[in-house]
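Every protein chain but one is kept in place in this view of the complex.
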Amino acid sequence: MPLLGSKNYDYLNKPVPRVDALDKVLGRAQYAADLKFPQMLYGGMLRSGLSHAKVAKIDVAKAKAMDGVFEVLTYGDLKKAKSWANYMYITDTVRYVGDVVAIVAAETPEIVQDALKAIQVEYQELPGVYTIEEALAKDAPLVHEGAPDNIFKESHFPVRKGDVEKGFAQCEVIIEREYHTQYIEHAYIEPEACVAVPDPIDGTMTVFSSSQNPYFTRRYVADILQCGMHKVRIVQQTLGGSFGGKEEGVGLIAGRAAILAQKTGRPVKIALTREESILESSKRHPFRLKYKIGATREGKIMALEAELVDNSGAYNNQTQFMNFRAAVHTAGVYEIPNVKVDVVGVFTNNIHSGAMRGYSSPQIIFAQEQLIEELAEELGMNPIEFRKLNALKTGSLTATSQELVEPVILEEMIDTLVQKTEYSKKREAYKNQSGPKKRGIGIATCFRGCGFGAESVDASGATVTALEDGTVIINSGLVENGQGLKTAYSQIAAEVLGVPVERIHFIGVDTHSIADCGMTVASRGTVMGSQAMKKAAGELKEILKKTAAEMLNTHVDKVDIKDGVYFEVPNPKNKVFFSDVCNKQLWSGRQMSVFAWYEPKNLNYDHHTGQGNAFPTYSFGCVVAEVEVDTETGYVDVLNVAAGHDVGTAVNPALIKGQIYGGIAMGMGFAITEEVEVNKGKVGTLNLDTYIIPTSMDMPQMSTLIFECDDKEGTYGAKSLGEPATEAVGAAIANAIYNATGRRIRQLPADLEKVLLGKSLRGGGK
Amino acid sequence: MLKFDYLRPGSVKEACRLLAQHKEKAKVIAGGTDLMVQLRDEDKKLKDIAYVIDINHLKELKYIKKDGDYLRIGALTTHDEIYKSELINEAVPFLAQAVNTVGSPQIRHRGTIGGSICNASPAADPVPPLVALDAQLKLVSAKGEREVSLLSIFEKPYVTNLAPDELLVEVYFKGLPENTKTSFIKLGRRKALAIARMNIAAAITLDSEGKVVEARIAPGSVLPKPDRVRTAEELLLGKAPDQKLLEEAGRKVSEEMIKRSGIRWSTEYKKPVIEALTQRVINQALGVE
Partner (left out) sequence: MEKIKVNMKVNSKPVTVEVKPYARLLDVLREELGLTGTKEGCGIGECGACTVIIDGENVNSCLVLAASMEGKEITTIEGMAKDGRLHPLQDAFIRHNALQCGFCTPGLLMSAKAFLDKNQNPTREDIKVGISGNLCRCTGYEQVVDAIEEVANKND
C-alpha cells in the first residue's frame, strides 16, 4: 500500500517544511567555519605524506621562532597522544599518509602554512601493507603491534544457522562468486571545522564543531586535555552533511584545537581543506566478499556460506561495530535454512575506513543481489520469481533465526515496482539489442535492521519544556545532520502535545544541556532516538492536561487537545487555549518541563553464534534501475531509477523523498564513478575534480514509492530510511549493466575502463 | 596559496611593458579558472612567480569578429561568450559545442579562450576544434607582434613555448569551406565538471556527389601534443564515407596515437575508444546516427 495519508495524524504524514530552511536559504545558518572570536588563532597540521614510517627526527625550532606563531606541538608534547579509540592526535609512528606529526597555532592561516613548511622532519620509512591480500600474507609487516597477522580480532562476527554442509548436500545447483568494492568518500560539501574556546576562569573548554556526534567529540577533547568531561562543552554547529563521516575525524581536530587553545589561552580554529578532509575522514570500507550459495532444482535456496573481509585501513574505525551489521545482513532478504557467515576486518597502511551511510550494506547488497541473480540464471529461473520464492515473509526466520513478527511487505513491494517500471517486459526486450548503446534494467531488494539493535544501546533522552506563552522548547542529544531531524522531532512533539509545529523550537545539541543520547547514526534518529521525545512530550501532555481540566471545570479524562486548543470531549465549545493553560501552569508553580529516557528492550542476541534477535524490526526496500551502456566507451548513463521503501510510518513525505533522491545520487556514484584511489597508501583523488560525484546533469528520472505498514517497534511505527535510501541502488545498477551487456560487474566502480575492458585501469592500471 | 603582487595594467601596451619588466617573475591572469587552482596548489612551475598581471578587465581583448574569410576571437573572450555567439554557431559550430562542455556554467563565465590555450592542458576542450581549424595566434610583446600557428606553441602538457614577455591577444582562423559539417565529442566520467578522458573534433567537407574533399580530424588527450591526424584525413579524401571507411579512419587515429605515444597502461582502453569516437564524430558531423 503505497501511501499517503492512510494513517490518521495531525502533524505526521505531512510534508511540513523544514524548520531550519529559512536560516539556510538566507545564508545565515552558522557552520563551524563561519565562526570568529576575538583573539582567535588558527590551527594547522603537518601530515606525513608517507604510508608507514618512524619519525627519526623532528625540528620545530624554526617554526616556533616565526612571527605570529604561538605554539608548535609534536608527539612528545602531549600527555596522551593516542585517542580513546586508537587514533593518533599527533604521532611519531606514521601508519598512513594522513597521520599528523606536528600541529601549529598561529595568528593567520597563512602563517600556519608557513610554519608548517618550516618544520623539518626526518623519517625512517617502513614497508607497508595496503590490500587485504598483502595484509593477510605470511610474515606481512604489522600495522599495529597489538594486532597479529594484521587481523582486527574484535571485528570478527560469525553467523551460524543450521548446518551448511548438510544444506549444500541438498542442493542441485551451487555457485561460488567473489566480489570487491572500493573506498568511497562521504563527500559532504562542508569540510570539517571547529573552534575551541578556552574559558580562563572556570577552565571549561568549549568547542564549536561540525560534529555528527558531539558526545563522541567530547570524549576526544576530554581525552587529549586529560580533564574531566564536565569541563568540556561541545556545541554542534549547523552541519554541512556527514553521512557517518564527521565522527572520529572531527574528534581529532577538536582535540588538536583544544590542546592548542589550552596552551595558548586563546580560541583556536581548525578548518580543513578538501584535501585534508579526504585524507583524514574515514571512508566506506572496501570489502572482499566470497560467497557460496546453493539451491534445489525447484529454486529453494538451501545453504549460503560467506567470507567477508574488509579493509579497515590504519586505525580502529568502527569495523568492530559495523561487521556485526554486515554479518546479520550477509544472506540478504532471503529465508535460508543453513547459513555460515564470517566477517572480519584487517589493518593496512591505508586511509582508515569507518562509518558511512549504509554501514556495510551497499557493499553487501551489491554482491548479494548479483549473486542471487547469478544463481537464478544458473537455475534457469526468472529472477523475480526466484526472489519471491525465497524472500523473507511475515513469520520467516532470518539468518540469525529471528522470527519476523512485524509485518513484512517485501513481496508486495517487489510486485509494485516490477509492474510500475515494466521491468519484465523491458528485461526481455533488452536482451537483444543492436548498436553500440545498449539499455538494461536491473532490480535489487534489501532489508535493514532498524536502529542499533544488538550492536549497541539504543537508548535516548529528551526534554520538552512548555513556556508561558504556549510555545515549546524541545531538546535531544541526537542531532540535525541535514537529514531533517529537527523537523521530524518537532512534528513528533507537535503530534503528541496537540500543538502546531510552528510553536515548537528544537534547540540543537550543546553537550552541557542534555545527557548523552547516543550517536545520531544507524538511521536511528527518527525510529528509536525520538522514542524519548514522544515519551517526554506524552508525560508533559498529561501534566498540562490536569491544569486544563481545572480550567475547563471537567474531569481530566474528558480533556483533549487539537491545534493548540484544549476542549471538553463531549462539549467542544468548552475550550481553553494551550497558551492559557501554560500560563496558569507557570504561575501555579507546577511542572513545566519533562526529561524522559527511553530504554530499549533486551534483544537476546548471541554474538558468538550470530543467532538471536539482532534488531527490533526491519525496513525493506526495492530499487529498479535502467541504464544505457555505451559499449564502445564503457560509459554508463543511468536513465531511470524507481525506489520503493517501506518506512512504516512516513513522518514527513517531503523529507523522505529528499532522502531517497539523495540516496539514489550517492548510490549511483558508488556504482559508476566514485573511487578513492589508493596506490601504496597514497591517495590519488584528493579533491572533487578527481573524486567524481554526480552533478545535476547526471541524475536520472527518479520516482519514489513510499510504503507504509503497521509496525509496533519504532516511534509512531516509523522505520529506518536514511541508509536504505542508498543501499540497494548500486546493486540495481550492476544488474542493469548485466542486462545491457551480458557482463557482470563484480568489482566496483563500473567506470569507463571496467565496463569496456572488465578491469580497472585507474591509478596506472593496478 | 602562493604569494605575489598584483599588477593591473590599463592597456595591452602597459601589460606588455610589465611583462618585459618582470619576465619569468610574472604570470598573466585572465579568467583565472586554471591559474587560481595552480596558485592555490602551489604548483611547482609557478614557484618563482612574484607578480600576477591581471588583464581580465581589458575589454579590447574581448571580441568575436569576421574579417573577410577570417574569424577573429579576442583572447579574453569567455567560453560562454563563444558558445552564445551567432557568428561562431554559424561558421564553426563544433567550437561552440566544445566550449560548452568546459567545466560548469561558473567556469564558462570566467574561463577564456586565451587562457585555455596558454594553460596547455592536453584535455582542454576548446583546443581540438581550434586545431582542426588550423588556428593562428597573435602574440604581442614590448618588442612587437608575431603570429604563430596554435600547433607550434605546445611543448608538452601544460607547457608552451611562448616567451615570458609575450601576451596572447587573439586567436584567428579561416572560415570553413561551404558544405562543411563539423562536430565535437567529449568523453568524460560525468556530464558536467568533467575532465575529458578523450575528446575529438572533426570537420568534413563534401562535394556534390557526397565525396570528401576536405577532412580535419583533431583528437584531444590522445597525442602527446595537439595535432590533426593527417593519415586519417587523407584516407577519407575522394571517398564517400561509409562504415568501413570510418572504421579504417578510426584505426588511423589509434595507429597515430601509438606511433607517437607508444604503448602505455591506458592504451588498452584508449585504442578501441578513440577508434569508436573517430567514427562517431564523423558520423555526427554528417548527421548519420
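A few points about this structure:
The first chain written gets the first letter, and so on, giving A and B; residue counts start at 1 in each chain.
The criterion applied here is as follows: a contact is a pair of C-beta atoms (placed from the backbone, for glycine too) under 8 Å apart; a residue touches a chain by one contact, two chains touch by 3 or more.
None of these values were measured; they are calculated from a predicted model.
In the full complex, the chain left out of view touches A, B.
From the options A:22, A:56, A:429 or A:569, the residue with contact to the unseen chain in the full assembly is A:22. Note on the undisplayed chain: of the listed residues B:8, B:62, B:211 or B:225, the one touching it is B:8. Touch with the chain that is not drawn comes from one residue among B:106, B:149 or B:179, which is B:106. Of the options A:9, A:31, A:84 or A:168, the residue whose C-beta touches the omitted chain is A:31.
Subunit B residues in contact with the hidden partner, per the touch definition given at the top, are 1-6, 8, 29, 31-33, 36-37, 39-41, 52, 54, 56-57, 80, 103-107, 109-110, 191-193. Although one chain is not displayed, subunit A still touches it through residues 15, 17-18, 20-31, 33-34, 186-191, 238-243, 273-274, 481-484, 654-655, 657-658, 660-666, 687-689, 693-697, 699, 702.
Heads up, the rule we're going with is that only the chains that are shown with their structure count from here on.
Computed from the mean C-alpha positions, the centre of subunit A lies at a distance of 44 Å from the centre of subunit B. Subunit A meets subunit B in the complex at residues 110, 113, 436, 632-635, 673, 688-690, 692, 694-698, 751-753, 756-757, 761, 764-765. Of all residues in subunit B, only 1, 3, 104, 187, 189-195, 197, 265-266, 268-269, 272-273, 276-277, 280 touch subunit A in the complex they form.
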